[in-house]
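All protein chains but one are shown at their positions in the complex.
Here is chain A:
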Amino acid sequence: MPVAASAIYFLNLRGDVLINRLYRDDVGGNMVDAFRMHIMQTKEMGTCPVRQIGGCSFFYMRISNVYFVIVVSSNANVACAFKFVVEAVALFKSYFGGAFDEDAIRNNFVLIYELLDEIMDFGYPQNLSPEILKLYITQEGVRSPFSSKQPLERAVPNATLQVTGAVGWRREGLVYKKNEVFLDIVESVNLLMSSKGSVLRCDVTGKILMKCFLSGMPDLKLGLNDKIGLEKESEMKSRPIKSGKTIELDDVTFHQCVNLTRFNTEKTVSFVPPDGEFELMKYRITEGVNLPFRVLPTIKELGRTRMEVNVKVKSVFGAKIFALGVVVKVPVPKQTAKTSFQVTSGKAKYNASIDSIVWKIRKFPGQTEATMSAEVELISTMVEKKSATRPPIQMEFQVPMFTASGLRVRFLKVWEKSGYNTVEWVRYITRAGSYEIRC
């Protein structure tokens, strides 16, 4: 039996129940007390997401200042439960227009009750696609004014349902005046570099986000510059591969709408998209990663109470593009007393709560470099703790119009019976995942 959740609770950080919904009567109402007693009030909180207390298992996840707790009384599919939590939170966010926190829950509690009634029946997860759910839900979420653009005729719940079996994620009869598709390729670079500058580990996880405002039942086909897809294509059209960079996608997963059988045989990504925003695919690349930044740290300890930190950051992407929101966090010892900085660009300050120097650069052009040198004074303590345990330097950044993997969208074809024209927008962005440099 996969998830047959017996109850769902939303708790705030103090352990007050915000929302509870019992699906089965095999767990008592006091289970939430058990959760509070045995999980929230112990040190174990946040370490292991699956806990058993008594005959019941708790799967929990913290999202901003809310705990989402699923109580299960029997053997359940844990992976399924967590996937459900993630999806449900995404759904709530799409309804609330962004944040999922205590306030949002208070503002929308009736909606949440209604949603919980729809997305889980007797403990079994149901369709969580926001577009389809809008057909069932009578309550309206309190959304930010930046909600996505609405189709011309708003779905009226009273309308006869047109959820056909063929495409469970899209309803029929959508009409848009202007047919548009937005594609966002979002990549995050994970890097672990040794202090000597050699790459220990490096990969890119990317996802393709899509926003569709298309009428009718369109059939889409996406072409990327990935190696397998290109080879297959050239094989089928019996013509040699065009020159140009190809990349090898190591792993991919697709949204439910993608025809997997077709991908299996023809290696093409074809699908009927859901209306609105969704994540089309995720992928990972381990080879041929273009690192956007190089970091060269030098840390010198001058005696017992002083140290000198020098960090040089080099941008190695094209000169025409900029990185935004670059943050370099250089960890310093706990007993830091005083710091002084010199930076070539941006601002640096010492943040005592995370024990590091935070150096922020708002805009970082390509093919340039910036340095920061800091002097750190330490409180001399009785106990000399060896500096052997120094955490790595972390870095955050966003580089628009750059993909660390080199992935490019070659084409996006849209077919629909009525044969309308579509406008396609493609954007690329690369972010730092866990970008760490040991020092």
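We take it that a contact is a pair of C-beta atoms (placed from the backbone, for glycine too) under 8 Å apart; a residue touches a chain by one contact, two chains touch by 3 or more; residues count from 1.
Definition applied: contacts and distances are computed from a predicted model.
Asker: Would you kindly match the missing chain to its UniProt protein name, picking from "Serine/threonine-protein kinase 19", "Nucleolar protein 58", "DNA polymerase delta subunit 3" or "AP-3 complex subunit beta"?
Answerer: So, among "Serine/threonine-protein kinase 19", "Nucleolar protein 58", "DNA polymerase delta subunit 3" or "AP-3 complex subunit beta", the name matching the hidden chain's UniProt entry is "AP-3 complex subunit beta".
Asker: From the listed residues A:R294, A:R408 or A:R438, report the one that touches the chain absent from this view.
Answerer: Counting the whole complex, the residue in contact with the absent chain is A:R438.
Asker: For the chain not shown, which residue from A:I19, A:L296 or A:V343 touches it across the whole complex?
Answerer: With A:I19, A:L296 or A:V343 as choices, the missing chain is touched by A:I19.
Asker: Which candidate, A:F254, A:F341 or A:Y420, sits in contact with the chain we can't see?
Answerer: Spelled out, the listed residue whose C-beta touches the missing chain is A:F254.
Asker: Going by the touch rule given at the top, which residues of chain A touch the chain that is not shown?
Answerer: Residues in contact with the chain left out: 1-4, 17-20, 22, 24-28, 30-31, 34, 46-50, 52-57, 59, 61, 72-80, 82-86, 97-98, 103, 106-111, 113-114, 117, 121-122, 124-127, 135-136, 138-139, 142, 144-146, 157-158, 160-161, 163-166, 168, 184, 190, 192, 200-201, 205, 209, 250-256, 258-261, 263-264, 279, 281-282, 284, 324-325, 382-386, 388-392, 398, 400, 427, 429, 434, 436, 438.
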